[in-house]
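First the structure, then my questions, so here it is.
On to chain A.
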Amino acid sequence: MQSVTQLIPDLLCVSDLKKHFGGVKALDGVDLNVRQGEVHALVGENGAGKSTLIKVLTGIHMPTDGQISFAGKPFDAGSPHASKDVGIQVVHQEFNLLEHLSIAENISIEDLPTSRWGLLNRTEMRSRAVVAIAAVGLDGVNVNRPVSSLGIAHRQLIEIARSLQSDSKLLILDEPTATLTEREKVKLFKIIQNVKEQGVSVLFVSHHLDEVFQICDRVTVFRNGKTVITQDIDQTSPSEVVSHMVGRHVDHTDASAAQAVPFGPIALRTKELKTIANRSEQGVSIAVQSGEILGIAGLVGAGRTEFLRAIFAADKSNGGTVYIKEKQVKFRGPRDAIDAGIGFVTEDRKDEGLILQMPISMNISMVNLKKLFRTGLIRHFAEHHQAVKYGDNLQMKYGKTADAAASLSGGNQQKIVLAKWLASKPAVLLLDEPTRGVDVGAKFEIYGILRALAAEGVAMIVVSSELPELMTLSDRIAVMADHKISGVLTRSEYSEERILQLAYGQTVEQRVAQ
Partner candidate 1 sequence: MKFMKLAAVAATSLMVLTTSVSADEERPVVGLVMKSLANEFFQNMLVGAQAHAEKRGDYDLIAVGMQNETDFESQINAVNNFITQGVDAIVLAPADSRAMVRPLKRAMEAGITVINFDVALDTEAKEQQGVELAFVGPDNREGAKMAGDALAAALPSGAKVVIIEGNPGADNATQRRLGFEDSIAQAGLTLLDSRTAYWETEEANSVFANMLTANPDIQGVMAANDSMAIGVVQALSSAGRDDILVVGFDNVPAAAQLVKEGKLLATVDQFGTEMAANAIDMAIDVVQGAPELEGWVRTPIELVTQ
Partner candidate 2 sequence: MSDTTVTPTKTITVQGLLQSTGIGLALFLLIVFFSLSSEHFLTSGNISNILTQITINLILGVGMTFVILIGGIDLSVGSVLAFSSVVAGKVMTMTGLGDGTVIVFAVMAGLGTGMLCGLMNGAISAWWGLPSFIITLGMLNIARGGALHVAEARTIYSFPYAFEEFGSISFFGIPILFLLALLLVLLAWLILNFTVFGRMVYGIGNNEEAVRLAGHNVFRYKVGAFAICGTCAGLGALAYMARLNIASPIAGIAFELDAIAAVIIGGTSLAGGRGSVIGTLMGAFIIGVLANGLILMGLNDFMRQMITGLVIIVAVIVDYYRAKYANV
């Protein structure tokens, strides 16, 4: 067995690859070898460097340093054409389909067939498409249908069909099952099996370890931009992979002078709150006390953001109840939630949190504007004064309060968002990825601010994809998987390993139990 594999050279060899963005080392020397005709899993936490590697391989990013060879030849990384030409195909997490064009047109969009007169050869295009989608098990679907008429799972399959039709040697699938139902997953795995039998290598990037263990031959684990290990699947276990992802020694740099003050009464409770994205029977029930920080962990797509938006009534919910101070409330929209004392620091600063072109002072007064100026007339000095006050409180670094919010750094922009919610004096603060795009220094300042708020009795729910952040901040961590709470851990109980196991859902636990 061992000797056979060594006869065939590896298809893809990545050695000591580095990619730095400014001071951030997204890839800090990774190694990866993919053999001919194998299904190779690539796993790692958010930010481990998986996406960056894919972007280097597909020519979106130039590597900073390191070597790549493909099919025995040095590989010219950093140009999109080069990777297509040698036979690397990627199915991205975000779809690259043109919604209003037909399936046939999408399948052939990279190389449209033309007739002698330079006109589009539709017959050829259709027959290509029929073959291509049959290969992914979509036979019988009319290729003239616009992509927009398809469900999300079918779109994913179309995307895969598009990648497969050209002569590819390496197919990279980036979270391909995120949108698929169980039935379609089975279909996809069959396709992967077929492709593999034709000698094509597959790099399978996934959060779902059960899938990895179902179809992959080998697995490589990334952590913090480095390769931790590559193992044969049958020589490892899910829990071992998880511990590799997390690393043995988790830093317990608890900035937690936690719980100096005892928690107050329950400030917010949800009972079976179901978001619209949640198609299961179960909703989410949690409670958070005054002065407590409740962290919510979970994978992308677990429904964490949707849950916060449902509490805040930013989106409609699909049943369930919210209680403020144990009194049932019914919010018609954000206004009601704010009036009930809730603040919501959104995930997306640019699109939801700030009005970038407007001055800092106007951003800070955005929520409490009507309370600040009950007559409806704005006094700019009072507004400026408020901005200065919160700017000082949060140690914001800015020029003038009249400067556009866009002129500040990410960390200071985030402080504007915080300031605007603090100005409305919330009793409950919902925070979604509160330190995304914020540099390390500012991160710890923000932790300090949140801790201080907790000490003042503000109840907080923090959603974050960074486990160290959650473990630093939270008094308790609720883990979500598939729109449900899969477990709640108290401070004494949590470890990254435990959280990840819950986040990856029951399957891992079952495997571990086996």
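Here is the rule we go by: a residue touches a chain if its C-beta (ideal position, glycine included) is under 8 Å from a C-beta of that chain, and two chains touch if they have at least 3 such contacts; residues count from 1.
The set was built so that all candidates are chains of the complex that A comes from, given by their letters.
Computed from a predicted model, the values in this text were never measured in an experiment.
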- Task: Identify which of the numbered candidates 1 or 2 touches chain A in this complex.
- Result: 2
- Footprint of candidate 2 on chain A - complex, ascending: 312, 314, 333-335, 337-339, 344, 346, 351-359, 362, 366-367, 369-370, 373, 376-378, 380-381, 384, 400-402, 404, 406, 420
